[in-house]
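All protein chains of the complex are present and in place, except for one that has been dropped.
Each chain carries a letter (A, B and C) given by its place in the written order, and its residues are counted from 1.
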Amino acid sequence: MFSFFEHSKKTSKNYSPEPLPKTIKSSLSDNLALLKQKTGKSPDIIIRSLKIGNQPKVKAAVVYVSGIVDTQTINEFLIEVLINYKEKPGNEAGQELIEKIAEEVVSVGSIKTETEWSSLFESLLSGNALIFIDGAAKALTAGTKGGEKRAIQEPSTQSTVRGSREGFTESMETNMAMVRRIIKNPNLWIESIKIGNQTRTDVSIMYINGSAESAVIEEVKKRLKKIKIDSILESGYIEQLIEDQTMSPFPTLYYTERPDIVAGNLLEGRVAVFINGTPFTLLAPAVFVQFFQASDDYYTRFDIATATRFLRAFIFLISLLGPATFVAAITYHHEMIPTTLLIVIAAQRESVPFPAIFEALIMEVTFEILREAGLRLPKAIGSTVSIVGGLVVGQAAVQAGIVSPTMLIIVAITAIASFATPSFAVAISARLLRFAFMICAASLGFYGIMLALFMMVAHLCSLRSFGIPYMAPFAPFMPGNLGDTLVRIPWWSMKKKTQLMNHKNIQESKNKKSQSLKT
Amino acid sequence: MKHKRSFFAFILISLTVVSGCWDKREMNELAFVSAFAVDLNEEGKYVGTFQIINPGNVAGGLQGGGGQNASITVYSAAGDNLLETEGHVSMKVSRDLYYAHTNLIIISEKVASEKGITELFDLFERAREFRTTTNVVLTRNSSAEEMLSVLTEKDKIPAEQIVNNLKGAEESQGEYQKITIDNVINSLITSGNEPLISAFSIKGEPKKGTKMENIQASQPEVRMEPNGLGVFKNGKLIDWLEGETARGTLWATDKVQATSLNITWKNKKDAIAYQVVRQKTKIAAQLKKDRPKISISVRAEGRIAEVSVSSDLTNPHTLAAIEKEVAKEIKEEIEKAIYHAQINKSDTFGFGDAIHRSHPDKWKKIKSEWNNEYFPSSDIEVKVEAFIRRTGLRTNSYLSDLEQ
Amino acid sequence: MKILWIAALLLGLLLSYAVGLNYVLGFNLNKSLAKTMNPFRVMEIAEFIVFLVLIFFLFLNPVRTFFKKEKK
Partner (left out) sequence: MEKAQINLYQLFVLLVLFELSTILAPLGIAAKQAAWLSILIGMIGGLVLFLVYYRLYCYYPDVMPTEYMQILLGRFLGSVLAFLYILYFLYLAARVLRNFGEMLLILAYPVTPLFILNAGLVVVTVYTVRKGIEVLARTGELFAIVIFFLAASSLLLIVLTGLIKVTNLQPMMEVGMGKILETAFSETLMIPFGELIVFTMIFPYVNVNHSKKLRKAGLMAIGFSGIVLAFTMAINISVMGVSIVSRSPFPLLSTIRSIEIAGFLERLDVYFMMVLIIGGFFKFSIILYGAATGTADLFKIKETSRLIYPLGFIVLMFSLAMASSYPEHTYKILHSDAVLFTTSIPFLVVIPIMLLVIAFFKNR
């Protein structure tokens, strides 16, 4: 992807369009001509010429981009009122007229006078309407953002049994409003910047002033400002550009499309990053246990929530180590399997032609193929694929004697386990590492698994997310913060909010990659 | 420096890929040995017999079910030591012999009485695959090879059936005990304790037992049954203990788990059956002027299981009298066993060990002469208390109504 | 490079300690030397490759920094 954009940039260098003049002129026709030229006469740029006032009529134009504006507002509150503006302009030159229109005539929420082309273009392209009046070296921008948007729907990635059904949409304003509606606190602050030379994507950070540690806020802002890239198409871009360590299979930023999760995390002192055009919002800093928490945990009673969380930890271990342990046990450590079970497995493996590791790899890869195939198909066909793949192929493979039934069971359990982790981001890294573990298991048995596990844990312990140790509060051990990790203690015993984001825990951290990716 | 991490990943991968899986063994390269038997042939060489599981015939399942073919195959070969017999057998078997699931070691009567078992166990203890919790049994009146070749009907693996039989006998009869390699070695090396190993014998014609027809019949002609406890002295089998003597020995060594005793009541022999639920034996040893004095105290707890004369079991005095009778019975058994052992001059009770514990200094002096001199002449005092806790679903027997 | 020299020095001293210890335990000098070296005598191909890979990484870093300095 990046190379593609780099490429396009190189070609644009040769073409090098004329630089934009700084300020607008007072002649309407000149301004419109420039507009047309700069936009390449794109048909979605609508220029509505009109005449306003009475004796002499003054030429004016309303310019907007169709589709991203609220047409009704433009029609009713701009064009209609302008055309109906019949007062005598008298001696007023365009300059004064434009002030008057801004103050007395146009009835939209936000209106500004601008003189610079660059900001006019930016405003135009983000959905505002421009009003030019002949004779005025100024233009008005009227807030008319609008257009077709997806309605608020139930989030599709993090559905819950209990809890709000609202999910974020692609519009950043809507999303921020949803959070505002939950946290009615003036300390909920938002700061906004635009990132991407071409896309000029709106990115906002949101935090609760006083709750969030200023060091983290500053770090987030610093890293966002450092980004130099042509385009931001999704939150993933930002995530990869601001995370601490890029060479890691584990996510160090949390993403969600649920307003309640964002609100909860803001209250804990995290910083949210909203990106326009995607329903996914980033939360920083993230710790490892966070990826095993679902919003249901907080809505159900504590005992059930705790039990579920232990189950999830177990599930994660299965999805990471399941096939590896099985392969190690049946190729290296036969003595550790109870005799009866061993005989059952041995009987099944009598006729299997492949070594255990190969058998496991075949089945795991088959499963990954099925998953990938089912993912992008229409839902109706997707289920067919999984039935055909899972049931028919599995059954046939066993009957043909290519794989043993036990292996199929192990792979199936692992597959299901990898879907049971609440966060997709960490489930997929477990899925990737599973193969590494399997190879280690095949070459050195349990010792290999343990070695790989040590490497993984050491790596996890070395990660930091915006200065917070990734494995906190287990390593470093912070007993006061254990209330909301693997266990969730009852609400009435949570005396104070978690101190994880405390400045004591934050260390200067290195974010090597964000500067280096300059385009 | 920038790519250091990927280099380390590369090292690990190359390590794993190159390192070529030295200890890797696929399951279908292994022959699981379920039992191992030691015999002696005419030339005085060891004969090792290996019972190897055929998993497909045991597990059934998709392969069309076991039962058609024998669930085990037996191989045997001679050699100067045990490892050599294994070497000879492995030429006949297409797979690696694998011992981690060996559950039973059978020592033939001949080996035990002629060569002794002292030198047998080093391999079992040293080899990684053998587990020291493997059971040890003796054969009686048959060779170990024959014993291993008999097919069994309940547990498809004969070794399993022998172990389970023994376990059942231990838990209900009180005349047998399960003994593991660990225990045997420990009692071989401590001079004040001799091993007691349960024996099995074959009922019926051994040759027939190797055929599938035997186990397809409702009344298999050939069976294996526990039969006595082997008594050792200096590592050699010298005697068998059976019935009450065997049980008396186990009483004294705190090995009885459950058993039933019959006592004489109202002049009727074996009139009341007393079922022991649990018992506790304590051995205390003292040395008085180099003369060992051992006191054994046994406490047993149980219930009345069967009555064949009418008696008033609701009366506590009757129960107390029965308790006394039971205690007497147990005491007699123990004394009989001790008398027997003293004649054999073999301390199967671990009395010597008890003296070792209480008088470690003096023990060093008498250690060598313990079995022959001190043990036969030691003073042994047996104290038994038996308690009846309950009498089952009925109080008095219907026989008491019959009499009226 | 300095690091490699230090490592070589340390390894040399350690090995001489091993030889010396064998000597103190009553083996003669030849036997002591042989005893120190014989764990490396029976090596499989795969093992040897791993050995080479490890040595390769030992030299990789110093050599690379050396060339970097040259370039500058």
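Just so it is clear, contacts are C-beta pairs under 8 Å (C-beta built on N, C-alpha and C of every residue); 3 or more make two chains touch, one makes a residue touch a chain.
These figures come from a predicted structure and were not determined experimentally.
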Notebook entry, point to check: In the intact complex, which of the depicted chains does the undisplayed chain touch?
Noted result: A, B, C
Margin query: Given that one chain is not shown, which residue among A:56, A:476 or A:490 touches it?
Written below: A:476
Item checked: Positions on chain A contacted by the hidden chain, ascending -> 332-333, 335-338, 444-448, 450-451, 454-455, 457-458, 461-462, 469, 471, 474-477
Note to self: If the hidden chain were put back, which residues of chain C would touch it?
What the structure shows: 2-4, 6-7, 10-11, 13-15, 17-18, 21, 24-25, 35-40, 43-44, 46-47, 50-51, 54-55, 57-58, 61
Next item on the list: Against the chain that's been left off, what residues of chain B make contact? List them.
Entry: 4, 8, 11-12, 15, 19, 22-23, 125, 128, 131-133, 182, 185-186, 189-190, 353, 356-360
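Keep this in mind: only the chains that are shown with their structure count from here on.
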Check: CA centre of chain A versus CA centre of chain B: separation in Å?
Finding: 67
Check: By residue number and range, which residues of chain A touch two or more other chains?
Finding: none
Checklist line | For chain B, residues contacting two or more additional chains | finding: 15, 19-20
Note to self: Under the definition above, what is the set of chain B residues touching chain A in their complex?
What the structure shows: 5-6, 12-13, 15-17, 19-21, 23-28, 30, 32, 34, 53, 55-56, 58-63, 98, 100-101, 103, 129, 131, 157, 160
Check: If you look only at chain A, which of its residues touch chain B in the complex?
Finding: 247, 330-332, 334-335, 339, 342-352, 355-356, 398-399, 405, 439-440, 442-445, 448, 451-452, 455
